[in-house]
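First comes the structure, then the notes that go with it.
Removed from the display is one protein chain of the complex; every other protein chain stays in position.
Every chain is named by a letter (A, B and C) in the order it is written, and numbering of its residues begins at 1.
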Amino acid sequence: MADVVRVVAADDPLRALFSPAGELTAEARSRLGLDAAALRELYRNMVLIRRADQEALNLQRQGELGLWGQFLGQEAIHVGAMTALRATDWVFPSYREFGMAMVRGIDPAEMLTLFRGLSHGPWDPRRYHFAPLAIPVATQVPHAVGFAMGCRLKHGDEVVLSTFGDGATSEGDWHEAMNFAGVFKTPVVFLCQNNYWAISVPLSKQTAGSIADRALGYGFPGIRIDGNDVLGVYAAVAAAADRARQGDGPYLIEAVTYRMGAHTSSDDPTRYRPESELEAWNAKDPIARYRAWLEQQGIIDEGTVAAIADAAESAAQAMRARLTAMPTPPPGEAIFGRVYSNPPESFLREREEFESSLEGS
Amino acid sequence: MADVVRVVAADDPLRALFSPAGELTAEARSRLGLDAAALRELYRNMVLIRRADQEALNLQRQGELGLWGQFLGQEAIHVGAMTALRATDWVFPSYREFGMAMVRGIDPAEMLTLFRGLSHGPWDPRRYHFAPLAIPVATQVPHAVGFAMGCRLKHGDEVVLSTFGDGATSEGDWHEAMNFAGVFKTPVVFLCQNNYWAISVPLSKQTAGSIADRALGYGFPGIRIDGNDVLGVYAAVAAAADRARQGDGPYLIEAVTYRMGAHTSSDDPTRYRPESELEAWNAKDPIARYRAWLEQQGIIDEGTVAAIADAAESAAQAMRARLTAMPTPPPGEAIFGRVYSNPPESFLREREEFESSLEGS
Amino acid sequence: MEPVTMAKAINLSLRDALTRDENVLIFGEDVGALGGVFRITDGLQKAFGEERVFDTPLAESSIVGIAVGLALRGFKPVPEIQFDGFIYPAFEQIVSHVAKYRNRSGVPLPITIRVPFGGHIGAVEHHSESPEAYFAHTAGLKVVTPSTPADAYALLQAAIDDPDPVIFFEPKARYYLKEEIDTAARVPIGKARVAQEGSGVTVIAYGPTVSIALQAAKTAAAEKISLEVIDLRSLSPLDMDTVMASVRKTHRAVVVHEAPVFCGFGAEVAARISHDAFDLLEAPVARLGGLNAPYPPARYEKLYLPDVDRILQAADAALAYG
Partner (left out) sequence: MEPVTMAKAINLSLRDALTRDENVLIFGEDVGALGGVFRITDGLQKAFGEERVFDTPLAESSIVGIAVGLALRGFKPVPEIQFDGFIYPAFEQIVSHVAKYRNRSGVPLPITIRVPFGGHIGAVEHHSESPEAYFAHTAGLKVVTPSTPADAYALLQAAIDDPDPVIFFEPKARYYLKEEIDTAARVPIGKARVAQEGSGVTVIAYGPTVSIALQAAKTAAAEKISLEVIDLRSLSPLDMDTVMASVRKTHRAVVVHEAPVFCGFGAEVAARISHDAFDLLEAPVARLGGLNAPYPPARYEKLYLPDVDRILQAADAALAYG
């Protein structure tokens, strides 16, 4: 629609790192400040989370999980973004950020208990600085902004990462939160994982506009980048987080990627998605691409690649073993245990009655 | 924040009419296609609605109305926009669009029954193509978009005008509706009456970004114009409506003006607003400015001005007289009469009981 | 006709509505090419085109909001909300506009909002809610829910034909119940149904709990206890005539739904029976429902929700009372 759109912001440290097409420039790539070990770690993490993702799908197919939502194809975003943050920075995910949580150190087996129907939120967000998964689309974005407002009020130096999908940008909550972030100049990095689909709805039916360009309307910069380049994502999130940490406020990163799997294990994408799209995106696979680059740079060799694959395999098997061995928490605790900090008497009475009815049966 | 922002859209017929500062160019002004009578009519309508607004405030102070929300200072938007539309075009107002409704021909006395506590919606929207006032901020914007979608589906040639305040742009509904409008390319003109205040909250605390520029993120153009120039508003709405009628989709016009009165009669702006702002804006009064221009063009003389003032005075008196003479509708009808088209039996029973309890007392 | 599932019956009902009235429009998230996450709208876009059956952006408030605008323009919108737990973003539009727009404008609002609801599907959080009481408490709305394929077909026809807004709750755990349906049969809004005649205790259910009430009746019958099962079908308006006719026979009542008991729809039913049948009741009206806690993880839903045993216990208690 718009013939020419140019947004240039003086306090925008990201713009210079990327070509207009959203590719990390060679120059920026050479100044990332990551040593060989760190570069290998990015690769390792991508391989680990992809293997775990695959194992979760297997578990779902075998009836061990009720549901699984693959993030296949989005590993560069998960790993690049998380690596760019400090451990004290908070993450407010939606529901597809399993890989991010793994990189943060949350036990994937524990996480899977959510999809096994055992828990609505298996980890303590305060321990990992990682909020619970948010299933109602976009509703977590105001939480991220509120948290970031709090960081500013406490004069902390944490930064908040708020992630969401392309579909999420259509929700009212998304807009309100973006606007709050601008008004209160909160230290938050908004990261849209634009994987082109919201279940069966393609981006072209989700919006006629541009997601990245919306930032302008809220008073902060936005950029659209290649989400299948782990170094590009790393560079963008690191720069945006730095900027936020320095008090320069929010930044919106639209990382363009593709949902290679189904929406979830309940979905059948053949009903709405042309196979040809998958082929095109397969060629841009974030792991293969990065491995080729690492090899070309002499940072990784076949032996390391194989060792990492083995490690991923055993980690996946260990995850499976831990998951299937996990005990089922007692019903009274699972249903009533975490509702209130200060439970009303009538609530405690109901719990007691419930528990004694179980003993009876 | 952003140093340079340029948005140029090829299918944007408004951009050429206005200076970058949002002023209607002299050239565009000379090609409006309005004859002297039409130009005088714009003036007349502004005077009429201002006088009615003042009379409504008087009525409120005298206890005849429960509440009044002046639109003083916003007359150019009310009259300019309505004059640019066809009578078959629909308007979806918020709550301050009394002047617009008057221009559309709705009896102001009837309208005031709303503020007299007699009705939630005194006119038939289908007769005037003017939706009921919407009090919950921004909630009417999706209605406007849905209606416009319907116009497209019916291959009608109506255009929809959706008006709202600056504060409304912060609500989720506003965003969702803008995005729907872009996706479905609906024939809707969005008109923001940016009067700098949302009750006590100034624009600078409402958003850190630009309202007009947000349109881009939804895939259609936006422009910021002088909202105190009736001809500029006319030109902008006419061009945007034309464009929408031709199937080119939505347009967002941010008309910059100022709320010269209190938010409503319940408000006390001295608690939050510097007097100095009023002085500055007084100098830009839309009626005085336009009158000066008309005089300069030789289109209006003192006699006409006086005659119009007289007409406004008698119209206001007539409005008052009609309002205060209006009967109070019977309670059963007022409370139950319009809830359902197909009222459930239990509902009819409750109404009957209610009505007979009144007879009893 | 072949027996059809409730899912298919709803699909047929939508299809027939689309055929009968060109002003009927179906829209929502994923209702087009995908045919909805439950395939309720399967094939409809193909048959009726993208103008009549269309996907929207992911925004529930506007899905309902545009329905208001479309209704004003003369359409009969039938928006879908994908899951019970995602209707809340649309609450404002439903409560402040859908329910009240006619009251302030005189313009009829023939909108039918379809919402799969309830639990027992082993889902993750927010996919098993029973929010019906919120809407039943909102004056200006009609709220209905079928429990069988035949009623689903007919009640949806009635909802779409109704000139007033209707919230149409679909018991998603019952989508695969199968029976023959008669597409000519009518089920008016506001009429409950005696799903099972009996004489000992009246069990009042709706939507997903009707089948467990019927199961309870069957089990009870084996022990010579006779339960009469009422399927409310319409929550607002509520058919107290049918309820009272039953209570006049049984003098005992149990009401059962999936939503938490506290302030749930059962409170209205129980309060009404306790009031209207004050001199008839031989036992307090029992309310069964979800526990008064948020819907639990799937592994615990069976324990959280009312079941056949709890109905039988309540019926026994009612019979033993006094």
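The rule is simple: a contact is a pair of C-beta atoms (placed from the backbone, for glycine too) under 8 Å apart; a residue touches a chain by one contact, two chains touch by 3 or more.
Fair warning: this is a prediction, and the values are worked out from it, not measured in the lab.
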(message) Touch as defined at the start, partner being the missing chain; which of B:E171, B:D229 or B:D285 qualifies?
(response) B:E171
(request) Looking beyond the chains shown, say which of C:P208, C:P260 or C:P306 touches the absent one. (result) C:P260
(request) Sort through C:K8, C:H126 or C:R193 and give me the one touching the missing partner chain. (result) C:H126
(message) Of the residues C:Y134, C:Y153, C:F169 or C:Y206, I need the one that contacts the missing chain.
(response) C:Y134
(request) Can you list, in ascending order, the chain A residues touching the missing chain? (result) 92, 119-121, 124-126, 131-132, 136, 139, 141-151, 153-154, 172-173, 176-177, 179-180, 183, 338-342, 344-347
(message) Considering the whole complex, not just the chains shown, which residues of chain C touch the missing one?
(response) 61, 85, 88-89, 91-92, 95-96, 99-100, 103-104, 125-126, 133-134, 136-137, 139-140, 236, 238, 259-260, 262-268, 270-271, 274-276, 278-279, 281, 283-287, 292-294
(request) Tell me where the left-out chain touches chain B, residue by residue. (result) 66-67, 114-120, 135-138, 167-168, 170-173, 198-201, 205-207, 266-267, 271-272, 328, 331, 334-336, 339, 346-347, 350, 354, 358, 361
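Simple rule for what comes next: only the chains that are shown with their structure count from here on.
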(message) Roughly how far is chain B from chain C, centre to centre by C-alpha average, rounded to an integer in Å?
(response) 40
(message) Taking the mean of the CA coordinates per chain, how far is chain A from chain B in Å?
(response) 43
(request) Measure off the straight-line distance from the CA centroid of chain A to the CA centroid of chain C, and report it in whole Å. (result) 36
(message) Where in chain A do residues touch at least two different other chains?
(response) 170-173, 205-207
(request) Scan chain C for residues touching two or more other chains and write them down. (result) 57, 59, 61-62, 89
